[in-house]
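A single protein chain has been omitted from the complex, and every remaining protein chain is retained in its original position.
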Amino acid sequence: MMNGSTPLLEIRDLHVRFKIYEGELKVLNGVDLRIDEGEKVGLVGETGCGKTTTIKSVLRVLPMPPARIIKGEILYKGKDILKMRRAEIPSLRRGEISAIFQDPLTSLNPVFTIGQQLGDIIKFSLKNQGMKRVKRENIRLNAASLLKETGMPDPERILKSYPVQLSGGMRQRVCISEALRVNVNLLMADEPTTNLDVTIQDQILRRLDDLVEKRGTSILLITHSLGVVRNLTHRVYIMYAGNIIETAETRELFKNPLHPYTQGLLKTVPRLTGEGVSKGIPGRIPNYLDPPRGCRYHPRCDHRMPICKKDRPPLYVMERDRKTSSDPAISSGGRIKEDHRVACYLYRSRAE
Amino acid sequence: MARNRPVRSALEAKRVNISKGWYKFSRNPLSGLGLGVLIVIVFAALLAPFITPYPEHAGPFTDFRRSSLPPSLTHLFGTDTVGRDVFSRVIFGYRFSLLLAIVVISLSVPPGILLGLVAGYTRRHWIEIAIMRITDIFLAVPPLVLALAITAMLSPNLLNQMMAISLMWWPWYCRLVYSVTTSLRHEYFVHDAELTGARKMFILLRTVLPNCVGPILTKITLDMGFVITLGASLSFIGLGVQPPKPGLGTMVADGAKRLPAEWWMTVFPALAIVAVILSFNLIGDGLRDMFAVEEI
Partner (left out) sequence: MKGPILTVENLKKYFFTKQGTVKAVDRVSFSVIQGETFGLVGESGSGKTTIAHTIVGIYAPSGGAALFKGKNIGVDSSRRSIDLKKDIRIVFQDPGSSLNPRWSIKQILDLPLRVHSANAGPERLERVRELLSMVELPPEEYLYKYPPSMGGGEKQMVAIARALATNPSFVALDEPTSALDVSVQAKIINLLMGLQEKLHLTYLFITHDLSLMRNMATRVAIMYLGKICEVAPTVAFFQRPFHPYTRMLLSSIQVISDQEEELKPKKIISRGEIPSPVNVPPGCSFHLRCPERMDICRRVDPVMVEHETGHFVRCHLYPDRSGRQPTDA
């Protein structure tokens, strides 16, 4: 936490359901998440855990039927996004929160050049800030410098090209420029590099990291790749079946995973050390039409107890062992380190 | 009904599919309306001799004492210049329109689909080119003009009208199926069927075609409307259903001479045409939703 100020984004107890032919999918079951200014936060979870639904809720792009928000709040700088009127949302999207998605080819309009698309966005953002008339030359220079910042060689040529003429890596860089224009406060990146080659992925993640550090933008990095999160974030949330089941400082989580799911997940990642492939986590993700009562992970859990079937465990705060831990409570950047919290009855007695 | 239960037999699978399809269709209230109106029209047309008040008016009949009467309780849509009940004639007129639509679609769609599949799938470039250029030639001629020419060469009647329009209609399906087929051609599941050793006909009809059904059916419903309009247009200029038979277009033409004073002779047949076309179009929307492949 930066000096205890209001968090930039806070999701409180969000419940979302989707109506389909077979019934109602109870996708989000009480999601709690917080991002402070200047923080890099990871949201890790497997396909179908609800991560995309979560960010779509923040951006207010969920198709409202069939989706329904049952309860919960999404507070941005203290104001509830869910209660905002439709008219206020575009300015939120233009100036404050932006997003990058997984497939840059579908995020970009195939029939306009990069220059036209980036130019439009810059124009809207500048108008949003109050500038009445913007010169075309200014827009072009602005666009070119944005592209250069993301490491694009020869920005002038890129501005004249169409998305289909660029490689995946370049397209994603364009999307990043679009997302980072005009100093947004929060960037949500949904699997930004999953579809890209390994070497390009590395380059782009480094570049994203640089840009974010330089501008002090907060980033919510959503991915199913633990490796990416380990190298790029301050804090991580682990999500399973519509719930946050563990959260901690990144280093701490990898050193000391508490929740059985987190432990299982870390075990299934193939290692460069060559130990062979683990057996994976038994069972499957729950059917959202009729999810398990209590802790949604309990059918797959080796350590399940009777109470796990009754009520959903809250996020218990683990007592920080201040005497023996050599880890300082304040990081080198001035951030007060977060507590390690886990939603599992195994740790009920250890909680503060 | 427990919609969430796993399906345990082929029969049950078919039932669930139909039920799911209906669910997707019915999410569109307008499509339901269109379907309802169409069902009423079809039944009315089928049972025309039994439900119309004056079935004998749909033929050579005159009663000049009751000519040009405005709409009333005895004559819902009024009577025409020779005393025939417009309402009864409209219902009988639907028979011709629907028959025309059904025959034209039945004759033109299957060859169009087959040619489109072959053109889109074949590796032999010349076959593809040959089929598509012939298609282009047919598409280049405006349908009304060709239909006019053919009907004028042969004698003007419903049968020739149907033949003429059928000849015009197949290219659209060929092109539609061709475009879907070429886009599916390189999907992995098609490659897999080829690599497994399935025969070409099997691949075309059982692998590719089922994926074209959605656009084809949607187009068929929209086309019903077009064909009926085309038929009415031909009748309007005297090349379709010949008097004294009650073709809707013919009735519009005859009644037009009596506008605006005796408006009912034209307006009701025209509205009847609009009703049937509109209902087909609304159904088309629902059908498109029904066939959309939804991923969860």
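Going by the order they are written in, the chains are A and B; count residues from 1 in each one.
Rule of thumb we're sticking to: a contact is a pair of C-beta atoms (placed from the backbone, for glycine too) under 8 Å apart; a residue touches a chain by one contact, two chains touch by 3 or more.
Since this is a predicted model, take the numbers as computed values, not measurements.
Visitor: If the full complex is used, which shown chains touch the chain that is missing here?
Guide: A, B
Visitor: Among A:I81, A:I222, A:L265 or A:C344, choose the residue that contacts the chain missing from this document, as touch is defined above.
Guide: Checking the options A:I81, A:I222, A:L265 or A:C344, the one contacting the hidden chain is A:L265.
Visitor: Based on the whole complex, identify which of A:S91, A:T113, A:N138 or A:S225 touches the chain you can't see.
Guide: With A:S91, A:T113, A:N138 or A:S225 as choices, the missing chain is touched by A:S225.
Visitor: Could you list which residues of chain A touch the chain missing from the display?
Guide: Spelled out for chain A, the touching residues are 46-48, 167-170, 197-203, 205, 224-228, 230-231, 254, 264-266, 268-281, 285.
Visitor: Which positions on chain B touch the chain that was left off?
Guide: Residues touching the hidden chain, for chain B, are 6-10, 12-13, 187-189, 191-198, 207, 210-211, 213, 293-296.
Methods note: only the chains that are shown with their structure count from here on.
Visitor: With chain centres defined as C-alpha means, what is the inter-centre distance between chain A and chain B in Å?
Guide: Comparing mean C-alpha positions, chain B is 50 Å from chain A.
Visitor: Which residues of chain A touch chain B in the complex?
Guide: Contacts found on chain A: 20-23, 287, 289-290.
Visitor: Looking at the complex, which residues from chain B come into contact with chain A?
Guide: 3-4, 20, 23-24, 296
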